[in-house]
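A protein chain is absent from this complex, but the other protein chains hold their places.
As written, the chain order gives the labels A, B and C, with residue 1 at the start of each chain.
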Amino acid sequence: ANDIKPAVIFDMGGKFDKSFNEGVWEGVKKFTEETGIEVMEFEVTNETQREQAMRRMVERGATIVLGVGFAQADAISKVSAENPDTLFSIIDVGWLDAPNLRQYVFKEHEGSYLVGVAAAHASQTNKVGFVGGMDIPLIRKFACGYVGGVKSVTASADVFQNMTGPTPSAWNDPAKGAELTRSQIDRGADVVYHAAGGTGLGVIQAAADSGKLAIGVDSNQNGLAPGSVLTSMLKRVDVAAYETFMDAKNGNFSSGVTVLGVAEGGVDWALDDNNASLVTDKIKSAVEAARSDILSGKVVVHNYESDSSCPY
Amino acid sequence: MTVTHKQAKGSDTVPFAISLRGVEKTFGAVCANHNIDLDICTGDIHGIIGENGAGKSTLVSILYGFYRADAGTIRVFGKERTLRSTADAIAAGIGMVHQHFMLVPTFTVLENIILGHEGTESLAKGFEAARVELAQLAARYGLDVDLDAVIEDFPVGLQQRVEILKALYRGANILILDEPTGVLTPQETDQLFDILRALKEQGVTILLITHKLREIMAITDHVSVMRGGEMVAHKRRSDTTPEELAEIMVGRPVRTDGIWHPPSPAQVVLRADNLGLNAEISADSSVLVSEISFALKAGEILGVAGVSGNGQSELLELLAGIRAPSSGSIQIGERHITAEMPSSPSEIKSLSIAHVPEDRHLTGLILSFSAAESMVLGYEEKIAGGMAGWLDREQLGEHCASLMRDFDVRPPDPSLKSSLFSGGNQQKIVLAREMSAAPSILLVGQATRGVDIGAIEFIHKQLIAMRDKGCAIILVSVELDEILTLSDRIMVMNNGSSMGIVERKEADARSIGLLMAGVR
Amino acid sequence: MMAELWLQFVLALDATIRMSTPLIFCAMAGIFSERSGIIDISLEGKMLLSAFAAASLAALTGSAMIGLVGAIIISVLFSLLHGFACITHKGNQVVSGLAINILASGLTVTIGFAIFSQGGQTPFLGREQRFMPLELPFIEVIESLPIIGPSLGVIYSEVISGHNILVWLAFLAVIVTGYVLFRTTFGLRLRAVGEKPEAVDTAGVSVSWMRYKAVIIAGILCGMAGAYLSVAHGGGFVREMTAGKGYIALAAMIFGNWRPVPVLLACLMFGFLEAIAARLQGVDLPVIGQVSTDLILVLPYVLTVILLAGFVGKAVPPRAIGVPYAKER
Partner (left out) sequence: MEQKLPRWIDIGLLPLINILAAFFVAGIIIAVIGENPFAALSVLVKGAFIYKGALGYTLFYATNFIFTGLAVAVAFHASLFNIGGEGQAMVGGLGLGLVALMLDPLLPPLLVVFIALPAAVVFGAFWGVIPGWLQAKRGSHIVITTIMFNFIAASLMVWLLAGMLMAPGQMSPETRSFADGVALAHFHTLLSYGGISVAKSPLNLSFVIALIACVAVWVLIWRTRLGYVIRATGQSEQAVIYAGHSPAKIIIITMAISGGLAGLMALNEILGVQQRVILNFTSGYGFTGIAVALMGRNHPIGILLASLLFGALYQGGAELDFEFQTITREMVLMIQGLIILFSGALAYMFNPLVTRVFSSFISASKGPE
């Protein structure tokens, strides 16, 4: 059906957050470029706007509404129930149930595991670091998978973990991100992985300044500081966004939960010209081995959210 | 009505130091200065008197470039000047000592003096040069001050000296003083007048605003009288009398003495026993009040005389419950107030004691409140019981309006902001509030500071009337005249302790003055 | 073990200096402004604007220096706006500051997006577009000294050496602030105007002009703070990247009683608390064991309150602060 009217609601980070929301935006852009169909957009700035935005989109004739991020779960569950004729889709949510709602869940722990393996091999000191934005379960999930990956290579390795802060500005504080990174480097870390939005830019830059390595997150951040970003943990939200709209356009929309892990290509590590020189053959083969172990089920990466604890 | 006077010395060669023609200034609806003509002879001490709100401060503020006149011409030493800012006035050789000092309280004397006239960018160099020059000035006019002391530690008399020094340092040869003696003790006033005479001898022209006719008679050469924004008379000092001036000022004859008549004291209502107070936070734990004992009877006025800063203020605060005694006791009825069992202002109030504080601006009134609101400060319970009690506007207004009528507060407008009343009327508001509580004991600090003679007369009459009704009054004042006029007995304080209590009939200015100076 | 602890401590000091630098600039800016009687809560916004200006200009021209100059200019312009509102038009100083902060949030991202199309961020800056750390000479010489050599050497090489020029400027700013405030005529008038503007006015000095000068200086210092964040310590601009540092600087200024050296110490204290908070997270401490992340993150704020309640006396602000000067009563 060509009469679809898609809409996307970005979350508070904004569509240019250089990671999560921006990933979605890439997917949206690709969809628009390929089909010529304009997508209505909105970026929320406070809690109330999520539901309001969703309603406004429906009122304005949207046939498929994509919500970005778990914070929109509540809003989408209400609005989708009120509008059974409209299609909805949400990323990072997997616990809702509605016939017109598709949910995407990513196995960030698996992707983090992969980059953890890479980090462990790249590290000379057997000390690596992780910088998170806020101390919330989602970020712990990244951290835990990463620790699992590192320890699978070097059981004795140290993984330093830091969180940036308790206020929303924790996602936009590159100075603090840089400082946390330097503190980890001072303690011996030579590879630092971040899951901290804008704060992460400080992480990458601090690692580059000290001649150490950083690992990007969500979208491919290898190009931010070529030669200093070992790799990036890709979370293919762009795929989710693109798929949602394409399926809706082609009449293939299905409800339910779509789990995207390594097997589905939903999470991955990034390899391109920018980090080709950093990723040695040894690293490459080790990561690929880890990937096939996950695929074969030989390795099951622990999901922090399943029990709020990390066994590694 | 405009009056000008002839050039006193009769020579046309010496121009007037200041010569004003047709000066006008209005603030909104108020015409503060209307068609003012004034000539001041070079080298004279020229007095200006007038009731509160007559426009004196406004006029001199115009002369100092602080306000701009709406119309009129100003000549300084014969030259017409446009005084756009204080910088212009300073350049024209005019210096001013404001009624409320223009000193930075946290700065040292030296810093205050050179502020705005430092000479160089480097403070150190500016200080050096200033020290030399100030030493010369001090020697010439007999103005000695510690240049490195911080202003806020200074008594007002010294602060004023700094103000004078500041003006002279800036090269003033016309010096304006706005109510300089309002806050001074008689001794300080004498010293000030010595300084003014020395300045006059050196050729400085002085313009002096005061409410005290005694001072006009003592020091000026000419005097001008203002009323309701207009200049109503100019007199040669030697051609006039205080009575005449008072009558021109107020528009009717004023009785300055003879209000007092013998009291009929009754039982003792308050007894102080070896009362003492140590400074709380001072490093040297100095003694502010020590071993004060007296008994106050109903129906008498006990005057407390003393050079300011000798513990009278603290004594008043002790009695008012604002401070707790360090030693000794105060007995009021059955209640013994001691260090262990201190009192509070609210308890004191409940013991039927009212208090007119020394500082009406900081303590007695809330300047930003309407008169009606200031009129119940400390007595809100009368109108509104309980902490969350309802404050009835109408009741507030009526209460205030009736007191304003009784005490002749002008303008009698309860909704006017307290800060917009003149000092005399502000004082009347405080007095009205405290007296209307019909206390059995009334504590009064500086009853008539900065108040014009008409209002002084009124306030004095009220105090005597209170006494006659059986109220016991403690009157603290630095005005010896006031103490002598009103008191039945006089306690003299020096350095925190009592020099003794003198009966009225044995008291005269000389003997009390000696006691105040600590000579027994 | 001892040597390791010592090293960590020294490194924490090093971090303290880096973290404190923007606070020091801003707090000095605050001193100038508030000593003249103008409350300045727009430190945050001006810092954000100048961080943006510095990063954009550095990205466009390739010169960090041009970035710094641009940062200062933009910050001064907004200081003038603040002055125009609060000095010329006697507006509410807090409202004006808030307005500037909000404007800054919007303006930086909007313009950034228009220029770079990177969602309001500027491009990542290369080393040559930033102020890089300067290594001081004689590190080997000091390290080879007998006995004290090693420990002194660590301090010298880690804490003293290896900072960029703006860090040095921040410390210089403290000295200059102290000198200007207390040793020059200008400083005397500035302090007077914040304590008792009438005294300055009657001395024939323009109160407004003095206050304008003060806010301009505050603007210059804020500009440096912003540039430090985006082209020295950091390498690019990110939306809202000041993350409340302007408010912390304000707190440090009050904490230090509006006096340069105590304020410097307060800034260093905030920097130090952040630095060790970063270093204590996830570390096994003797006796206590691992401290929870949340506890560590809140540590600087709790400690500030405790210090404030326990040790620092009453803060006495300049007396005329926040009150527009009017001759009429």
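FYI, a contact is a pair of C-beta atoms (placed from the backbone, for glycine too) under 8 Å apart; a residue touches a chain by one contact, two chains touch by 3 or more.
Please read these numbers as outputs of a predicted model, since none were measured by experiment.
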| item | value |
| --- | --- |
| Displayed chains contacting the withheld chain | A, B, C |
| Touching residue (missing chain; options C:Pro22, C:Gly37, C:Gly70 or C:Gly120) | C:Gly120 |
| Residue of A:Glu33, A:Glu59 or A:Asp273 touching the missing chain in the full complex | A:Glu59 |
| Full-complex contact with the absent chain, from B:Ile322, B:Ala339, B:Leu420 or B:Ala437 | B:Ile322 |
| Omitted-chain contact residue, chosen from C:Val109, C:Leu125, C:Val205 or C:Ala218 | C:Val109 |
| Missing-partner contacts on subunit B, residue numbers | 26-29, 70, 320, 322, 344-346, 348-349, 355, 357, 359, 362-369, 373, 376-378, 380-381, 383-393 |
| Interface with the unshown chain - residue positions in subunit C | 81, 84-86, 89-96, 98-107, 109-110, 113-114, 120, 247-248, 250-251, 254-255, 292, 294, 297-298, 301-302, 304-305, 308-310, 312-315, 328 |
| Where the unshown chain meets subunit A, residue by residue | 14, 40-43, 45-49, 51-53, 55-56, 59-60, 70-71, 73-74, 92, 95, 134-138, 141, 166-168, 305 |
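Everything that follows uses one rule, which is that only the chains that are shown with their structure count from here on.
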| item | value |
| --- | --- |
| More contacts between chains, A-C or B-C | A-C |
| Cα-centroid distance, subunit A relative to subunit B, in whole angstrom | 75 |
| Separation of mean Cα positions, subunit C and subunit B [Å, integer] | 47 |
| Centre-of-Cα separation between subunit C and subunit A, whole angstrom | 34 |
| Shared interface positions of subunit A, touching two or more other chains | none |
| Residue numbers on subunit A that touch subunit C, as the complex places them | 14-18, 22, 135, 160-163, 165-167, 169-170, 172-176, 178-180, 182-183, 186-187, 198, 201-202, 204-205, 208-209, 224-225 |
| Residues of subunit B defined as touching subunit C within the complex | 27, 64, 66-67, 85-91, 96, 98, 102-107, 111-112, 114-124, 126, 170, 419 |
| In the complex with subunit B, residue positions of subunit C that touch it | 182-189, 191-192, 195-196, 198-206, 319, 327-329 |
